[in-house]
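I'd like to ask some things about the structure below.
Just one protein chain is left out here, and the rest sit where they should.
After this line comes chain A, so read on.
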Amino acid sequence: MAATAMLEPERPIVHRLPQHKYIDAVRWLPQLSPFDRFAVLATFDTDSGSSSIEIHSLKPNPLSLQSHSSFSSSSRVSSLRASQFLQKTVVAASTAAGSLHILFSDPADARFESEVSVPEEEGLHSVPGSCVDLMDGGVECVTVGEDGRVNLVSIGNSNLSYRRLFDSGGLVSYTAAKWASPVEFATGGYGFSLQWWDQRKPGGPVSQFKANWDQNFSAGIVHSIDIHPSRKHTCLAGGSLGTVFAWDLRWQQQPIMLSGAGAGAGNTGVQSISESEVWDVQYDRCIKSSATSTRILPAMICSEDGILAVIEQGEEPIELLAEPCAINSFDIDRHNPSDVICSLEWEAVAILTRQ
């Protein structure tokens, strides 16, 4: 990068907070008051074999997380999302037993007030691996699973209703999902495959990503998808072998590689900062990019080899954290995009503040 008047990005301030329990997922809660900040953690206690979803409040000096309210779940959480709905905070969690829990919390004191769920007997999913995504307004959520089922769950005030949108009968497995608009969403699965769904055209995905990968490139599994509200035609995906790529629906044949093992050959200017599974990928709203740019907006990734980094198309990746253990999930605070909370494999949570 040419030396410009901009100063070099300073090292972020990192606080590592051991939690003494395994953290399955972590999310910021929407901030409703300027003084308090809350995060929701899905934890698993190996000593007692119990899992729970806990709201923690962030205490500033010294920085610490304090458990505020907790909901005990029957099995481990495989996916966690948080949003707002009718002036309440909604947390959606899908579990390893195939059930889905929607928890409502009072924004004033951030305690779990009520819970509705689809229990495991109803057969939402028959496998441990499932992913849930909650719409921004919190009205609907989509759950996809490795058994090939895609379900849409509507959230009412006191009940849930769900319908099965698609069942591939096990022929395809889905590992990630993300809403793009109130009627469209994207899913990802094995072999770096991405599917685009439209509720107005039922019966299957509207389009599938048909990639022409390089000869020597071995495709992997997509672990996470993100779609930027201003670029709804582009789907960003992160998966195995440090691969992060984008699918532009307008040009369906060509993946836009941002990072990854197979990217080096033939693709100049693509750096690979991680070589193992990229667990989570999110557009980085902290860095301002011009709206007219045709490039992919910068995104943050966390990976199995302990890297938390921001990658941008055509630029050097910026490494924020390099831990000796894996970073399993992270979330960027919507209201303070310079704050990132991530869950470390060794029973700890790290909170970063970028300058």
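The rule is short, and it goes like this: contacts are C-beta pairs under 8 Å (C-beta built on N, C-alpha and C of every residue); 3 or more make two chains touch, one makes a residue touch a chain; residues count from 1.
Quick note on the criterion: contacts and distances are computed from a predicted model.
K.L.:
Refer to UniProt and select, among "Brix domain-containing protein", "Nuclear pore complex protein Nup85", "VPS35 endosomal protein-sorting factor-like" or "ALA-interacting subunit", the name of the complex member that is left out.
P.N.:
"Nuclear pore complex protein Nup85"
K.L.:
Touching the absent chain in the whole complex: find that residue among A:G189, A:G238 or A:P298.
P.N.:
Of all options in A:G189, A:G238 or A:P298, contact with the hidden chain holds for A:G189.
K.L.:
Looking at the full complex, which residue from A:V139, A:A219, A:L249 or A:C286 touches the chain that isn't shown here?
P.N.:
Touching the chain that is not displayed is residue A:A219.
K.L.:
Touching the left-out chain: which of A:S57, A:Q208, A:Q252 or A:N336?
P.N.:
A:Q208
K.L.:
Since one chain has been left out of the picture, which residues of chain A touch it in the full complex?
P.N.:
18, 20-22, 46-47, 49, 96, 127-129, 146-148, 168-173, 175, 189-191, 193, 195, 203-205, 208-210, 212-213, 215, 218-219, 221, 240, 275-277, 304-305, 324-325, 345-347
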